[in-house]
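Note that one protein chain is taken out, while the other chains of the complex remain in position.
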């Protein structure tokens, strides 16, 4: 049962990811990506990481993708206006794809002996309760830093996207 | 009292000169340089009575660096060379008006400070710092107060700086490697290291590059003539009189004891290179039109011989090299000063534009003549003592070396007398040539007196340097 | 006592030098001359005292003044050795030196730098004393170079004339070529024997220490001979001596005839024990000597400058002395050195007197008939000329005859060549006499008007020297052989030749030869009243001789010009090339930077590709290589 769900989800994940990069229209890319993210959230659920799955949907599918869609619309990019890349770039991209895939897969294949020895102890380690404890005890300082980071990112984003006054006067 | 006093005094002197006014800067500098000479003589006195005047203190814990200054006969001789020449060099500037004289003289004193540090340091790290420190003042002296076209000067001086600096980096690498092995930079420990043949070879080469550029040996000499020509005469004096000796001294102090086997292995090649420099420098000097350039090439020839003596690696070679270093330091300063004296009056350094000066100032002509004769190592001058000893040591290594090195006797006389003839003799020059001033006369007389006195009685210097050379030879053998 | 007297001997001329340098102007022209003369006279007196002492005690005086240079295996002291040889040399150095100083007071009276002249002369005497009295090779070398320096200063005394300066420079540099040989010789000796002291050296050699390596000893001897041939003007280094006549005439008399040029002979005599170990080198010395004698005499035949004739004559006579040295007859060479010093000094001073009278005219074609105007000069020069030509009973006869006798016993070819040289000597010397003093005066009216005999200060030294030239042979007459006995302690049992029939026959041949030379000269210049042609009209062999076998030109073309060319080439090309190599490093770095700049082309795709590639490499390394 789980196996079937996994392969279905995996197919969705890869397919939408490919759609994302191949779609002409950025809007279509973004929508494919949303689907992709949802399928990844499904993977998280399969892996029993319910909290992360929820956070993932909220952050990625909710916040980030909405932001992107807004940006695309703001820029009026919803039409298919991207000119073709030179053929050399395409070849380079393909080569890079193959190379990375090959290396990573080959690398991961070598790790197989270690990976096989999985057993399940039944201990609770990923409920919201446990995660909250870990996050606010062991990872207290990074957690606070993450909040600072988000604040700074917010301010930075506002500042950067602000219109240059002098320029607009011209 | 120990040798740090000397360093402190010169450093204070540099600072004091910098904060004095432009008008009195030269006098302040002279005061401090004379004081340094006095202190160094007092130190010599203490040393000869057997007092230990070395200094050592922990400076940096990690890496393990000692601020160690060791004063043995060799170091003291070189320090005395520096402190004796510095007042003369400062005094020789009295006839010039430098812009921002306080900066200029402060740099001169600072340079003396750095060079003395180089001669005294017995910790590789401290040594390296002083070694590079001495490069900075001369860079500015040549760049700011030099003569000739500013662009050409900049090019020559920057070439000099980068060239010597790049060479020194290899030395630094060698020191770091040695530190890895020994855990300290201390001279005594480093020379006691048991290095394999390969290690010695590379360490020798790393040091060699630094020193070959500094000394300079051919074919690493290309910075020399241009910088000598472009630098103000005081800078040229500092460079040729003392700074070259830093390279030669370092060969004796660091390179040979650290890598004796490699030195023996490469001995013939390097002596060959040095002697090629003797012949080549002499021949190029023959056809120089610029007086300072001619002297630069003569310097190339002379230091080639000194270097050959160093690498002969026997008692006579090392001792002769040290004697010749001191003698050459004095004579080349005198000769460059003579060039400057002519320049002050004729505003030219081109030999063909001079001539007939002897009639106008017989005194100056006589003094110049004596310096020329000392430079060609006429017996009775100090240079002869050194040159004879060096050539003798070469002859005990291989007679061919002595013959090739001996050509300096002929070629040296050739270019120096040719220069003298065209610069000083001939029909009386139409241009006015004022007689030498008092300060100029003092410089000349001091240098000539030194050369003649020790030419006849070199025993004190020989006795001063011999024990430390023996100590070095122990490590070499 | 001895030490202070030695100091007087050594330092009197030096004090004279110093006081003339610093105070000469205050003394005035005569004053500085008198001072200089007195200084040398003081040395002469000291020498005489020592001479008497050594002559009676037969023991050399060795005085240690102070330590000079310390070498690794031996040290060199500043020592003075006064033995028979050095005292003999000092006798005529200071004696003739004093006379020439005296002469110069008058001769140089009109020069603006008289005090300088005397200071240089004093300095020369000082160095010459060092050369002769030094007890080791290095002290000798001080003197050796020092006299070279004084020679340089005095040849270029009239420094406003660049030709004179060239001559001075040439003399110094050619001497230095020899000096290098000398130095190498010193090195080998030091290396072999670990001493440079003459006495110790002699003991070592006689004891057989360090004499195993005969080849090296031979090399040392050869190098020393090169040194000697530089100083004593032998082939191939003789060309500086005729040019050295640019100096004032007293200088030519003192330095370039009587004293300095004999330094080479002194050195070889001093080291005779060493040369005895190198028979091949002795042979070379003899051959070089005789060829120098011949070549110089041949050139002397056609010279027209009165001083040049004398200069070539000096070279030729020195050649004869080297012939004697090469044959091992050191005392004979010494004998000829002494007699030669007498008559050659006299001849130079006489020619100086003539030149003085003619206000600087040196060309014999413009002289003639001076016999009546300058009788003292004429008589004294005639005596000296007879002496140099080897006419009985003048000094030159005895000494030259001994050389030829030795040559005859040694090698007949050498004897024949030596005899030819000596016949030529008789010819050109009488040619000089006839052209100068006989016939009609050929100069300008103005000169004729001013013709006069020189003052007493000039004639007195001439007379003294002429007397010595006449009777000087007495010191070593056959049968008496005082000189041989006096010098005997120095040499390894060299028997004087007995006066047998061969000796008488050779004397006869030599005299007849000399008379033939004189006869030819008489018939050419007195009977036929010939006057040498102008320089541009001479042809054939005559032209070759007049141009001194083109040796100067050959040296110029073969040695000097190539060195200059090399110097120019090095300056213009090699230096630039080396400089460009250094700059080349900079250029390469610059070029690399430019290439690197191109990689930063702003194409993000390219960056990313490089990034991915790097990433893959790292992963590959981490997983597959390590």
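A, B and C label the chains in the order they appear, each numbered from 1.
Here is the rule we use: contacts are C-beta pairs under 8 Å (C-beta built on N, C-alpha and C of every residue); 3 or more make two chains touch, one makes a residue touch a chain.
In this section, contacts and distances are computed from a predicted model.
Q: Given that one chain of this complex has been left out, which of "NADH-quinone oxidoreductase subunit K", "ATP-binding cassette domain-containing protein", "Peptide ABC transporter permease" or "Na+/H+ antiporter subunit C" is its protein name according to UniProt?
A: UniProt lists the chain left out of the view as "NADH-quinone oxidoreductase subunit K".
Q: I'd like the shown chains that the missing chain touches, ordered by label.
A: A, C
Q: Of the residues in subunit C, which ones touch the absent chain?
A: Against the missing chain, subunit C presents residues 596-605, 608-609, 612.
Q: Residues on subunit A that touch the omitted chain in the whole complex?
A: Counting over the whole complex, subunit A touches the hidden chain at residues 2-3, 5-6, 10, 13-14, 17-18, 20-21, 26, 29-30, 33, 36-37, 40, 43-44, 46-49, 51-52, 55-56, 59-60, 63-64, 67-68, 71-72, 74-75, 77, 82-83, 85, 89-90, 92-94, 96-97, 100-101, 104-105, 108, 111-112, 115-116, 118, 120-123, 125-126, 130-131, 134-135, 138-139, 142-143, 146, 149-150, 152-154, 156-161, 163.
In the analysis below, only the chains that are shown with their structure count from here on.
Q: Going by the stated contact rule, which chains contact subunit A and subunit C alike?
A: Touching subunit A as well as subunit C, we find no chain at all.
Q: Using mean C-alpha positions as chain centres, tell me how far subunit A is from subunit C in Å, no decimals.
A: It comes to 101 Å between the two C-alpha centres.
Q: Report the inter-chain centroid distance for subunit A and subunit B in whole angstrom, where each centroid is the mean of the CA atoms.
A: Distance between chain centres: 69 Å.
Q: So what's the Cα centroid distance for subunit B and subunit C, whole Å?
A: 37
Q: Taking the complex as given, what residues does subunit C use to touch subunit B?
A: Residues 21, 66-72, 78, 116, 138, 141-142, 144-146, 149, 152, 156, 159-160, 162, 165-166, 169, 172-173, 176-177, 179-180, 183-184, 187-188, 190-191, 219, 563-564, 566-568, 570-571, 574-575, 578-579, 581-583, 586.
Q: Per the contact definition, I'd like the list of subunit B residues that touch subunit C in the complex.
A: Result: residues 159, 162-163, 218-219, 221-223, 225, 280, 283-288, 314-316, 319, 356, 358-359, 362, 366, 373, 378-380, 385, 388-389, 391-393, 395-396, 399, 402-403, 406-407, 409-410, 413-414, 417-418, 421, 425-428, 456-459, 462, 466 of subunit B touch subunit C.
Q: List the residues on subunit C that touch subunit A in their complex, please.
A: Residue positions touching the partner: 605, 608-609, 612-613, 615-616, 619-620, 622-624.
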